[in-house]
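Sending over a structure as C-alpha cells; questions will come in a sec.
Take a look at subunit A:
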Amino acid sequence: MTNPTSDALIQMINVDKFFGEFQALTNINLEVKRGEKIVICGPSGSGKSTLIRCINRLEEHSAGRIIIDGKELTDQVKDIDAVRREVGMVFQSFNLFPHMTIVKNLMLAQQLVRKIPKAEAHKTAMHFLERVKIPEQANKYPVQLSGGQQQRVAIARALCMKPEIILFDEPTSALDPEMINEVLEVMTDLAKEGMTMICVTHEMGFARSVADRVIFMDAGEIVEEAEPEIFFNSPKSARTKAFLSQILTH
Partner candidate 1 sequence: MKFPLLKSLAVGAVALFAAGSVSAETLRVGMECTYAPFNYRTADGELAGYDVDVAKGVAEIIGADLEFVCQQWDGMIPALLANKFDLIVASMSITDTRKEKIDFSGPYRDSVGRLIGKADADWKLFDDNGAPIAENFNGLRVGLERASTYENWFNAKLPGAEIVLYDGSEPLYLDLQNGRVDMIMTNPMKAQLRFLSKEAGNKFGFVSPAISEVEFFGIGVGIGLRQGQDELRERLSAAIRELINNGSLKEYALKIFPFQIHNDEWGKG
Partner candidate 2 sequence: MSFDLSLITESIPKMLAGIGITFQLMFLSAVLGLILAVILLLMRISGKWYLSWPAQVHIYIFRGTPILVQIFIIYYGLPQFEFIRDSVFWPILREPFGCAVLALTLNTGAYVSEILRGGVLGVDRGVLEAGSALGLSARQKFIYLTTPIATRLALPAYSNDFISLMKATSLASTITLLDMTGIARTIVAQTFAPYEVFISLAIIYMILTWIIQKSFGRIEKYLSRYVNP
Partner candidate 3 sequence: MDAVTGWWDDYFWGSMIVLQVFFFSLLLMVLFGLIGAAAKLSDNRLAQKIAGAYTVIFRGTPEILVILLLYFGSAITLTAIAQMFDPDIKFIDVPPMWAGTIAIALIVGSYATETFRGAFLGVKPGSIEAARALGMSNLQTFIYIRIPEMWRLALPPFGNHMLSLIKDTALISIIGLNETFFVAKQAIGTTGEPFTMYIVVGCIYLAFSTIITLSVMGMEKFGARTGEGAR
C-alpha cells in the first residue's frame, strides 16, 4: 500500500483553500511520516481545522495536491472513500450517532464500509471500548454518557476502522476541565503505541510530551514548525511568541 517513492504518509503540496472570497489556507506544505505525531496550534480562525478537514476531504482544497499513503485526493468518489478508510477523525463535539447505542456506534461503519460480519464487528468494538476503559457503557445511548466518556467512545469508533492515521480536531475544547485528562490519557497511550496522529489542540502539556513536531498557524499560513523543545523554548517568529505568551500565562 505504501508509495515507494516517498516514505511520507501524508503529503500536502502548495495547498490553497478558499471559502468564496475568503482565503482559509495559503500555500500549505506539510509532510507527515508514518508514526509521526504532529500538534497544530494557533489562534482561532487561523485555518487549523480547515487544514485537517482537507486531509480527509470534509473540505475540498481549492489548489495544490494532497497525497495520502500514495493516493491523491481528487474528485473521484472512489479515491475519497479509499482515503477515508485510512484516516480516522475525532471531532470537537464528539458527533456520536445519537440514535444508536455505544456499541452500535462502533459497529456501523465496520459493517457498512469494511463489510465485516456482525459478530466480528461486535468483538472489535468491545475490544476498543475496553481500551478506552468504558466497556460497561456499551449498551447505553450517547446522551447518557459524560462528555469525556463520549469523546473516548469517538476515539474508539475511529480506531475500530484500523486507520493508518487519526486526525483530532480540538478533541478537548468542548469538555469540562475534569474530563480533559481522561481523554488526553487515551490519546497519549495511542501515541505510545505508534499511531500516526495530527492533533489540533491548545493543550500545550500534551504537545510537549507527545508531539514530534509542533506547527503554528496564523491567518491560513504555517508560520513556524519545530520540535516541541525548540518551539516552546525559542520560537523564531514574533507571532508565535505573542501567541505562546498569551496561552501560557493563562
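A word on the picks: all candidates are chains of the complex that A comes from, given by their letters.
General observations
Operating definition for what follows: contacts are C-beta pairs under 8 Å (C-beta built on N, C-alpha and C of every residue); 3 or more make two chains touch, one makes a residue touch a chain; residues count from 1.
Since the model is a prediction, treat every value here as computed from it, not as a measurement.
Of the numbered candidates 1, 2 or 3, 2 is the chain that subunit A touches in this complex. Those residues of subunit A whose C-beta lies close enough to touch candidate 2 in the complex are 56, 58, 77, 81, 84-85, 87-89, 91, 93, 95-100, 108-109, 112-113, 140-144, 154, 157-158, 161.
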